[in-house]
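A protein chain is absent from this complex, but the other protein chains hold their places.
A, B and C label the chains in the order they appear, each numbered from 1.
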Amino acid sequence: MGQVKKIGVLTSGGDAPGMNAAIRAVVRAAIYHKLKVVGVKQGYHGLIHDYIEPMTSRSVSNIIHQGGTILKSARSQSFRTPEGRKKAFENLQKHNVDALVVIGGDGTFTGARLFGQEHNFPIVGVPGTIDNDLYGTDYTIGYDTALNTVVEAVDKIRDTASAHSRLFFIEVMGRDAGFLALRSGIASGAEAIMVPEIDTDFKQLNKFLEKGMRKDKNSSIVLVAEGEKISGGAIQAAERVSKEYPGYDTRVTILGHIQRGGTPSAFDRVTASRLGVSAVEALIDDQKSIMVGLVNKEVVHVPFNQALKHKKKLNPTLLELTEILSI
Amino acid sequence: MGQVKKIGVLTSGGDAPGMNAAIRAVVRAAIYHKLKVVGVKQGYHGLIHDYIEPMTSRSVSNIIHQGGTILKSARSQSFRTPEGRKKAFENLQKHNVDALVVIGGDGTFTGARLFGQEHNFPIVGVPGTIDNDLYGTDYTIGYDTALNTVVEAVDKIRDTASAHSRLFFIEVMGRDAGFLALRSGIASGAEAIMVPEIDTDFKQLNKFLEKGMRKDKNSSIVLVAEGEKISGGAIQAAERVSKEYPGYDTRVTILGHIQRGGTPSAFDRVTASRLGVSAVEALIDDQKSIMVGLVNKEVVHVPFNQALKHKKKLNPTLLELTEILSI
Amino acid sequence: MGQVKKIGVLTSGGDAPGMNAAIRAVVRAAIYHKLKVVGVKQGYHGLIHDYIEPMTSRSVSNIIHQGGTILKSARSQSFRTPEGRKKAFENLQKHNVDALVVIGGDGTFTGARLFGQEHNFPIVGVPGTIDNDLYGTDYTIGYDTALNTVVEAVDKIRDTASAHSRLFFIEVMGRDAGFLALRSGIASGAEAIMVPEIDTDFKQLNKFLEKGMRKDKNSSIVLVAEGEKISGGAIQAAERVSKEYPGYDTRVTILGHIQRGGTPSAFDRVTASRLGVSAVEALIDDQKSIMVGLVNKEVVHVPFNQALKHKKKLNPTLLELTEILSI
Partner (left out) sequence: MGQVKKIGVLTSGGDAPGMNAAIRAVVRAAIYHKLKVVGVKQGYHGLIHDYIEPMTSRSVSNIIHQGGTILKSARSQSFRTPEGRKKAFENLQKHNVDALVVIGGDGTFTGARLFGQEHNFPIVGVPGTIDNDLYGTDYTIGYDTALNTVVEAVDKIRDTASAHSRLFFIEVMGRDAGFLALRSGIASGAEAIMVPEIDTDFKQLNKFLEKGMRKDKNSSIVLVAEGEKISGGAIQAAERVSKEYPGYDTRVTILGHIQRGGTPSAFDRVTASRLGVSAVEALIDDQKSIMVGLVNKEVVHVPFNQALKHKKKLNPTLLELTEILSI
């Protein structure tokens, strides 16, 4: 490849708070290291349609605290075809871009791996998703903010749950992983948590509900991951409980897209800043087809192949905590 | 009746942020004016079941900032019967309570009016509901906080709407009134607002959507009041638009119960404090069967009859604002 | 003057949350009514230095929720001279601007009044200041947000005050007016409030402190307006109390500039939107040398002369509330 002189940066897939902090870090690290840098609008879609423009230190002023992504994101069917990727490559060549930083989740990295191999093009990925479901990094950008958003919402719902002695089922995002549900459940003092990774939820929930009725408990919160499979979601879980335990006054709230937005937390901003800078330095160090991640507080390089092949596991200690803490 | 010596306070109906600030004001104003004061738990239900306990200045320490209601709220079928109300009256007599402050919405006041007439018992109502749908007061306690909660949620959703160029339909509470949707729509810069009070929503929405497509607009937010009748809610509105304007990538979020909770805003705390104190002073002044309200920054007394008979109107000026501001 | 065809908008003086919402409203209302519109950067300073640029509906997209002012603000000594104002007038003529909307406080309106008279130039003012000290409007833009910011800060400080049984003196902004201190004091449940408008503060404070010591009260908050004159500020008040009541563990916090920033509240955004639109419509209706204000929920026109001559009064009812509520 020779030496990197000009890099591009894009965001792809579902947006996550902190993506702007990552873009800022990529752009400023590039400039700091005397590289030129362009921004690609709308992810791979923009790569194909040549939505490419130069970026300066000023382009990323005053964005570190903004949710969403100033580069926008979009789905691209076309990038799944060799023709689409060829067009993307030609656009990169036209702009003399010789390396890419892509910010996103596993869909983003799957595309990046393929493109990188096909065109021998250096790409480094930065993990940005509220789901925290990427193997090879302790935390993904946006996860901590989404946790705080969920916890803040549950705090509000508990006000009204307590006022009326109700049983609330609250559905949170996370796709087929339970990270968001598990941690936000512990942090919000949920009485039960239903995640895709565990099958025995209903048995535990039943135990809890029977105990709760005996204790004449005031109000209860059950956090349900959207990917939870036994019940099929918060609405179904609530219906089932209503039938089996008619003594409970159940309610359902699906938190929805508020979980993707908002001002990023301090933690996400620092993580995004570190990983953004590290992604650029990895390209300078001639790395490719890797994701930069954070493991035990240190930046690591994880081949896309590894990040995409393995499934990150829930921390079993955290799973046990709920049982202890809802006593 | 003679002079008031001991009053009771209760919250009833849907809870609203600021109810605790109102309870605190009632309790402390009573003590300030040398009255005794008891709290009734779980509204009219607790009145019938004798959930009555003395309150001191300390009982309401450190609650001004808490959402929900420390006195809890509950529905009571029994209070709708003469027998139930008789039981309630007997409990009040047993505790020597000779006047009541009830905090809630129109259901609460309907019960209070009936009970007051039947047993010649002095009751003053304090308007507490996020819906702001009570005639005779400019603002109800909880409305301002709910507005801020909705606006904060829409701000977050706009992050992701912008990132993906989507059209979001967001459903907010308000029962059959559009106050919450209208004001939060203006405050969040919504491109269109659908409220129960107006029939022509879809025509305006269509106009807006056609213009939006021509302008290649980035993202749009439509706020839908839960009581909106033409479409029947956010889900239905989104479906209809998806069919007629397939160019739009639509999404739906139903904000749900987060709107009822949360730390009350400064405005709601001050309103609750003023009205709580005024309710006690109205009882001391030998008033009954009235709601205390806030009109043009001054406290007013509104007979329950008037408050319940009339329907509060949306401000037509605000309705016009949306058209101007979404240009 | 003839008919208005092109207007300018600027922000001046101390910034306030909601100024951007007002700018957005002015720009879009102008476009809605077929006027051209330019933005002046850095207030009167920019008028003199020709920092003037056209604005479109897009220029004000996605700013309704941002604190600060996209047009920036600055002091201008030069605008206090006839020569400076002449230069400003020439720049407006050069750009064919035939009317101005100025957003700010009394300093801003003083300059506007003078400039308008000297050059027979139509100007309408929009009240934007966190101090709420403008006669002729119930609320100024930014006041409600600042109230919420102060109350949120005091809530946090009360956590630590309670944990340690301390007496906190918290100084808030407001220049020589006590609006911010008074309302935020009530809303945060402050045990005492010291405002410039009242002389007897220390007597009341003493009474309270003696009672507090007898009751072995946990923690107390005293809100001090920065313009308070008897003690001269929170630091001095705390020192005085420390000497006279050595039993209290006193602490001081000066909230400072966080009070000027932050995402505007729903209330401020709606007020800003209404007043911004009304300012443009007033110019179209051939008005000049007025401030648009909000009185009893309706927009009013107040001559600059009146707004600047009178001093807005604190609501005496609110002053009494504190004594009742801190019992």
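Going forward, contacts are C-beta pairs under 8 Å (C-beta built on N, C-alpha and C of every residue); 3 or more make two chains touch, one makes a residue touch a chain.
Computed from a predicted model, the values in this text were never measured in an experiment.
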item: Touching partners, among the displayed chains, of the absent chain; value: A, C
item: Touching residue (missing chain; options A:L71, A:I130, A:L147 or A:A234); value: A:L147
item: Selected residue (touches chain absent from view) among C:A99, C:A153 or C:M194; value: C:A153
item: Sole contact to the chain not displayed, among C:K72, C:R85 or C:R113; value: C:K72
item: Residues of chain C (touch criterion as defined above) contacting the omitted chain; value: 11, 14-15, 17, 19, 66-69, 72-74, 149, 153, 155-165, 168, 251-258, 260-262
item: Footprint left on chain A by the chain that the document does not show; value: 24-25, 28-29, 31-32, 57, 61-62, 64-65, 138, 144, 147-148, 150-152, 155, 158, 162, 183-184, 186-189, 218, 263, 265-267, 269-270, 273-274, 277, 296-297, 299, 315, 317-318, 321, 323-327
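Note that only the chains that are shown with their structure count from here on.
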item: Shortest contact path, chain A to chain C, counted in steps; value: 2
item: Interface sides of chain A and chain B: same vs different residues, half threshold; value: same
item: Whole-Å gap between the CA centroids of chain B and chain C; value: 28
item: Centre-of-Cα separation between chain B and chain A, whole angstrom; value: 35
item: In chain C, residues with contacts to at least two other chains; value: none
